[in-house]
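Excluded from the complex is one protein chain; the other protein chains are retained at their positions.
Naming follows writing order (A, B and C), and every chain is counted from residue 1.
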Amino acid sequence: MSLAEAVSPIFDGATVMISGFGGSGAPLELVHALIDHGARGLTVVNNNAGTGRVGLAALIDSGAVEKVICSYPRTSDARAFTGRYLAGRIALELVPQGTLAERIRAGGAGIPAFFTPTAAGTDLAEGKEAREIEGVPCILEHWLRADFALVKADLADTYGNLTYRLTARNFGPIMCAAADLCIVQAREIVEPGGIDPEHVITPGIYVHRITHVPDPAQEEILVANNAVYP
Amino acid sequence: MSLAEAVSPIFDGATVMISGFGGSGAPLELVHALIDHGARGLTVVNNNAGTGRVGLAALIDSGAVEKVICSYPRTSDARAFTGRYLAGRIALELVPQGTLAERIRAGGAGIPAFFTPTAAGTDLAEGKEAREIEGVPCILEHWLRADFALVKADLADTYGNLTYRLTARNFGPIMCAAADLCIVQAREIVEPGGIDPEHVITPGIYVHRITHVPDPAQEEILVANNAVYP
Amino acid sequence: MSGDLSMALSRKQMAWRAAQDISDGAYVNLGIGLPTLCSGYLPKGRLVTFQSENGILGFGGPPPKGEEDYDLINASKGAITILPGASIVHHGDSFAMIRGGHIDIAVLGAFEVANNGDLANWSPGPGGVPGVGGAMDLASGARAVWVVTTHVTKSGAPKLVERCALPLTGAKVVKRVYTDLAVIDVTEAGFVLRELSPEVSVDRIREMTGAPLLLEGEPAPLKAPAGL
Partner (left out) sequence: MSGDLSMALSRKQMAWRAAQDISDGAYVNLGIGLPTLCSGYLPKGRLVTFQSENGILGFGGPPPKGEEDYDLINASKGAITILPGASIVHHGDSFAMIRGGHIDIAVLGAFEVANNGDLANWSPGPGGVPGVGGAMDLASGARAVWVVTTHVTKSGAPKLVERCALPLTGAKVVKRVYTDLAVIDVTEAGFVLRELSPEVSVDRIREMTGAPLLLEGEPAPLKAPAGL
């Protein structure tokens, strides 16, 4: 399946989870295909809010993003987000990183809400239900689900079983499970049986579309080279 | 470390998680060492409540278990538990299997409580807080933690990183994380680096004691042969 | 079998009938007992992936006798084989898969099904040792819950009822029921008869059903290969 075909179902106003922590695990080719596809009014879930002028930053630059749900929008070169945010042209829901991960995990695991000690007693607890459980102050957090996930994998088999390279794993497995439609770019696609069942990180049940990107770009390298998309 | 030394910290009245689904993943040698060790008044967390007259069934037969927290005590030969239960000599907390797994996972993950749709509107929801979330009836469940976990692994490295054989993985990874002291029997112990970091299932941070059991017994085989411990 | 009806489907025929409706590409969990038989009767060429709640996705039937590996079992604790493209997960992740709505179909047995979709299949009532296993998780988590069951109990009492008398496994969860005499959808309006054994009249099946049985046109004849 081509990149363009893979992202073609993404509609205006969709919530889109994008894997990656910084550039590691960022599905740049899928994000660039989404820019070309042209869906607007998107809510994006990512740990960050883009760096430089490629990937998520380029998606924001294209004006397609209405809201970002993330833990840390202040990356080394966050001009795309920062400019729009300070001008009031993009919304931000700031979530502690572990709570963000747990909310996404809960979305995939069918847990509508959970109590967590993280952020209890802080400004980020404002408006949230608070409760002390076994002596620990907690706040109630709700699951996070998405219409689509864009995820970068290393190996995929044709059933959608995935592995990830090293710390590029980060948000991939939990985002695959939390989206109605999970779209994956894989460095290599193998036949069923090509991945040891004990080494599968994301079972194929979570994956709906796979596109082959044999030599994926690395965001850090592109940013260092001042690359711009498109 | 010997089996006897591995289980030596287990104290009277402790809560002990025991890995395994039926016999698959059941750490028989550790459980038998626990019988020899002689701690009493235990609360045991397991999916089942023992089969035949070995392993958990033998631990129950020894009179060491005061309470079982499980999803399905009615195995093919559950006489040890059944007799005591019907005589009012052992307590049972019956938990839906997925809720049991999620409560243990929450115990390891620092989530004191969560809302789940499972069991909402059933007898097993009695006494639990109910709430409709996004239109779905849910009940509040609390984490489950233990003083000790007894877990059967396949490979372990000396830092405690673990792998498991096939479906013997079942409760092992979540129990390791939910216990104050995690005691593991491993078929093979290797040096750090002997397990690919991407293939580690339980990171060593969760594992505190490892004992080497090179040729572990399989409960199904022992039960079929009417084996009895001790 | 439902009472003395000689033309009622056999257990294998019921499993066959349900299996015909499992769509290509589906991820399916088969409950213990009768539902397990469905895996043997999929139409040729249909790719269906079976999940077992102990933590495996993509398994096949039992191995030859003597080759059982009890580290490779299903939820019934029977030895299975592993297929290319399988994956192993831990129990937490396995029930995340179930609770999270990723299983397309759970095919389950039942003591009773109510016409609002309530399912009772875990507890025969007070007394004895209770055991729930994964029944409630599957009932509330799967996208579609199908029930395969005889139409009536051994003593002839309806299993499809207005309200379950036995403890519920899940409230409003059943979508479709395959019995030895009929195929019935559970709709907002209640039970709708879709297929009926050619040997049985609508009046007769209504007598054997403990809740109103609606018709939307003529029910199709319930068929299954002979000799199963």
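Following the convention adopted for this analysis, a residue touches a chain if its C-beta (ideal position, glycine included) is under 8 Å from a C-beta of that chain, and two chains touch if they have at least 3 such contacts.
Bear in mind that the values here come from a model prediction, so they are computed numbers and not experimental data.
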Taking the complete complex into account, tell me which visible chains touch the one left out.
A, B
Among the options A:6, A:57 or A:201, which residue touches the chain absent from this view?
A:201
Looking at A:25, A:110 or A:160, which makes contact with the chain not pictured?
A:25
Positions on chain A where the hidden chain makes contact:
21-25, 47, 71-76, 78, 81-82, 85-86, 92, 94-99, 101-102, 104-105, 116-124, 137, 165-174, 201, 218-221
Where chain B meets the chain that is not shown, the residues are 105, 107-111, 157-159, 161, 177, 191-193, 197-198, 200, 203-206
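In this text, only the chains that are shown with their structure count from here on.
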Distance from chain B to chain A - Cα centre to Cα centre, in angstrom:
34
Taking each chain's centre as the mean position of its Cα atoms, how many Å separate chain B from chain C?
29
Expected list for chain A, residues touching two or more other chains, is 109-111, 197-198
Shared interface positions of chain C, touching two or more other chains:
56, 82, 88-89, 95-96, 98-99, 141
